[in-house]
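The complex appears here without one of its protein chains, the remainder shown in place.
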Amino acid sequence: MSGQDRQLPGLMEGFIAIVRRDLLLAWKRPGDVLNPLFFFAMVASLFPLAAAPSPEQLMLNGPGVVWVAALLATLLSLNSLFLSDFEDGSLDQIILSPQPLPLLGLGKAAAHWLLSGLPLVLVSPLIAVSYRMPADIVGVMMLTLALGTVSLSLLGAIGAALTVGLNRGNALLSLLIMPLAMPVLIFGARTVSLAATGDPYAAGIYFLAAYCMLALTLAPFATAAALKISNE
Amino acid sequence: MWSFLHKLASPPHFYGISARMIPWFYAAGLLAVAYGSVAGLFYAPADEEMNDGFRIIYVHVPAAFISMSAYMVMAIGAGIGLIWRMKLAHAVAAGAAPLGAWFTFLALITGSIWGRPMWGTWWEWGDPRLTSELLLLFLYFGYMALRAAIDDTAKADKASAVLALVGAVNIPIIHFSVEWWTSLHQGSTLLKSGGPAMHPDMLYPLLAMILGFALLFAALLLARVRTEVLHRERRTRWVRDLIMPAGEAA
Amino acid sequence: MEIFMMGKYSAHVWSSFGITAVVLIICVLQARRRHRIVLSDLRVRIKAMESEQ
Partner (left out) sequence: MTELLSGNDLCLLRGDRCLFQRLNFALNCGELLFVEGVNGSGKTSLLRGIAGLLDFESGYITWDGQKILDAYQGFRSDLVWLSHRVGFKGELNLLENLQFESALRSCSMEKTAAVIERLSLAPLTSLPFRYLSAGQQRRVALARMLLANARLWIMDEPFTYLDKAGQALVAELISEHLAGGGLCVAASHQAVDIAAPTQRVTLQ
């Protein structure tokens, strides 16, 4: 049993394994994926029912409502990101594996995006159509939502890691992450409404992409640190 | 100089030294605020636009300045605490949070009072500085809520330190995004916030007020950090001797 | 008395300064009160530990 000759699995192997495992788990329990989607659709349809706006008002405020609904749906699905791993002890194994923890944290955030962010983006055209948004605006909205939900998943992973061990974590997670997600929400919603009024909107998209890159590089390290602290 | 800093870093010395420093900070702070208020309220020339109403900036600008620097103190304390595992640094972060929240609240109130005559309403989403102050207040609430949710002090320190650092990275971004957003909204209602364009007689009281607020903040911070240090060192011998001098043994 | 009249915005100016003073005083009292609470908790805890040994 000499320790030297064994061959450690590669970095990508660990990353792909954790994403594949989470997708497999979600496949076996579809409820976790569908609930946020229903929530998103319901919140997005509450606004027209409650405010009964005129068509132009609906078209103007539509982007903002869709974006707020997307943010809330993402926050809803973030609570259980690390919860099951924490409770059945797999978090110990993940932390104690030779694979770098930030990479595995990134894997969890990527799996969360695939399971909650991407479906949101795919469902959003239906909501946009019900808001009578013109086709090209829907394209802009999907692009901003795609970039925005990646940043939200990465930021949310930090919040989920910080609050995983606490029993009153869910309200706390939203309280921690919402101020941090404000720039994404501001740029996302405003870009779409700028596009709706025909003004140049490229700046917003560039910002969202830049924020996404920043989150992609820094968030996993904060998630790893938070996981080690919460799992003590 | 280094030996002083090193001594200051050890809790028992810090506890003693800070007790002596606090009164001086209070005195200097009150002095500066007194001069700033009197000079600002009565001797500074009136502003053309809002004539005497502008004097609110002598309270609003320092409060906003302290609210921002309090978060920086918190983030630096958190960083040092996490990297070098120093309890005192975590105590500084723990002490700075509530103070920062109070000053942010103060900046919001005075800001909305100042804007009231011009906007006709108490709150104007179009004003970038007020909106980013509000988001800063939410950041403080998030930090304090996380700290309150974790019972074990050491764990609460480390977890909230991570949040403080993530928040510190986000503050400039939040500020930028609000500025960009309001410049689209309508750029006209920017509150003139002083700066070099101001008449010297207007400026000196403002600088005095900022210095005064900073000194008062330092005094309040030291007072709070002493409490946090005492709580974190509750099992040590020096705290036991401090609390129960030999004569008063149980 | 005229010097205290800040033109038509006197209410705004004096209320701002008043609120500032109130907030500062609250901070001072809060810090003191918390320190007293921690000290008394410590005293109780150390007494309990002492009598236990």
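Residue numbering begins at 1 within each chain, and the chains themselves are lettered A, B and C in the order written.
One rule holds for everything that comes next: contacts are C-beta pairs under 8 Å (C-beta built on N, C-alpha and C of every residue); 3 or more make two chains touch, one makes a residue touch a chain.
Note that the coordinates shown come from a computational prediction; the quantities given were computed from them, not determined experimentally.
Listed by label, the shown chains that the missing chain touches in the whole complex are A, B.
Only one of A:41, A:65, A:78 or A:94 touches the chain withheld from this view, namely A:94. Residues of chain B in contact with the chain left out of this view: 85, 152, 234-235. Mapped onto chain A, the interface with the missing chain covers residues 1-3, 6-9, 13-14, 16-18, 21, 24-25, 28-29, 84, 87-90, 92-100, 228, 231-232.
As a working rule, only the chains that are shown with their structure count from here on.
We define each chain's centre as the mean of its Cα atoms; on that basis chain B and chain C are separated by 15 Å. Centres computed as Cα averages put chain A at a distance of 32 Å from chain B. Annotation for chain B: no residues touch two or more other chains. Taken residue by residue, chain A touches two or more other chains at no position, since every residue touches fewer. Within the complex formed with chain B, the residues of chain C that make contact are 3, 6-10, 12-13, 15-17, 19-20, 23-24, 26-28, 30-32, 34-35, 38-39, 42-43, 45-47, 50-51. Within the complex formed with chain B, the residues of chain A that make contact are 155, 158, 162-163, 166, 168-169, 172, 175-176, 178-180, 182-183, 186-187, 190, 194, 203, 207, 211, 214, 218, 222, 225-226, 229-230, 232. Of all the residues in chain B, the ones that touch chain C in their complex are 37, 41-42, 46, 50-53, 55-56, 59-60, 63, 98-99, 102-103, 105-106, 109-110, 113-114, 116-117, 216, 220, 223-224, 226-227, 230-231, 234, 239-240, 243-244, 249-250.
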